[in-house]
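On to chain A.
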Amino acid sequence: MNVVFIKPLRIKIRVEPGDIVEVATFLRDKMGFDHAESAGGTDYPKDNQIEMIYHLGSYGREDLAPHILALTTRTSREDARLPTLINVFKSVEYHERETFEMLGVYFEGHPRNDRFLLPEDWADIPPLRKDFKIKGR
Partner candidate 1 sequence: MATYPQRFRFGEFVGSLIWLIFWVLIIVTLVGLPLIFIVLFYIPLPPIGDEVLTPYRFLTMVVDPSRTIPIIEHLMTTDFFRVAAFPGFTYAALIAAATIFIERKFLAKMQLRVGPLYAGKVEGILQLVADGLKLIAKEIIIPSGADKPIFWAAPVAFVAVAAAVVALIPVAPGWVVADVDVGLLAIFAILGFFPLITLLFAWASNSKYPFIGGMRALHQMIAFEIPFILSALSVVILSGTLNLTEIVDSQIQSYWFIFFVPISAFVFYISSLAELERIPFDLPEAESEIVAGWLTETSGMIYGLIQLGSYVKTYALAALFVILFLGGWAGPQIFPPEVRTPLIDISPLYDQVAANATFWFTLKTFGVIMLMLLPRGISPRIRIDILLHTGWYKLIVLAFINMFVALALIYGGILGPGGLLVR
Partner candidate 2 sequence: MSSLEDKFEESKKLGLQIVKESEDDRLMTLSVGPQHPGSGHFRFTIKVDGDYIVYCDPDPGYVHRGEEKMCEYRNVIQNIPHLERPVIHDSNNITYSYSLAIEELVGIEVPRRGQFIRAIASELNRQVYTLYWLAIYGIFLGHSTMFMWPMGDRELFIDLLEALTGARVTHAFNIPGGVRNDMPEGFRDRCIRQIRYFEKRMKEYEDIFYNNPLFRQRTEQVGVLSKEDAAKLGVTGSVLRASGIPYDIRKAEPYDVYNELDFKVQYMKTGDCFARSYVPLLDMRESCHIIEQLLDKIPQSGEVRAKLQPNPKGPPGEAYRRVESGRGALGYYIVSDGTPRPYRVKISVGSFRNLLALPYLLVGQRLADMPAVYWSLNYWPVEADR
């Protein structure tokens, strides 16, 4: 686990995929981050990696209210698999489903890795990957 940056009210930490459930549980139980505001992925074809980022916030602790903790992890592009955080933060359920179809990251343990926003007959590569090009641009 390493801290990527500390800005006012924003902290970003990066962990290995194997540790993420443990770290998230620690953040929830000991630090008071009780929900995820957003969860999304970023594709980095240069590093051949996909970064998954969870923005965690706190409703319970008033001193943490303005803070957002970004918990990130990276996985390879070819076999993008990550453990799900749905058992730690219930609120990531739809965000992870969206990430699955937009970036092709399979969340192990997530009850529903299936279509959410895209049409049922979508048969292309996941659209938010960088090698998916919009036509005409």
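Selection rule: all candidates are chains of the complex that A comes from, given by their letters.
Rule of thumb we're sticking to: a contact is a pair of C-beta atoms (placed from the backbone, for glycine too) under 8 Å apart; a residue touches a chain by one contact, two chains touch by 3 or more; residues count from 1.
Model, not experiment: these values are computed from the prediction.
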Identity of the candidate that touches chain A (this complex; choices 1 or 2): 2
Interfacial residue positions of chain A with respect to candidate 2 in the complex: 9-10, 12, 34-38, 40, 42-43, 53, 55, 59-60, 65-66, 68, 70, 89-91, 93-95, 102, 115-119, 127-128, 132, 134, 137
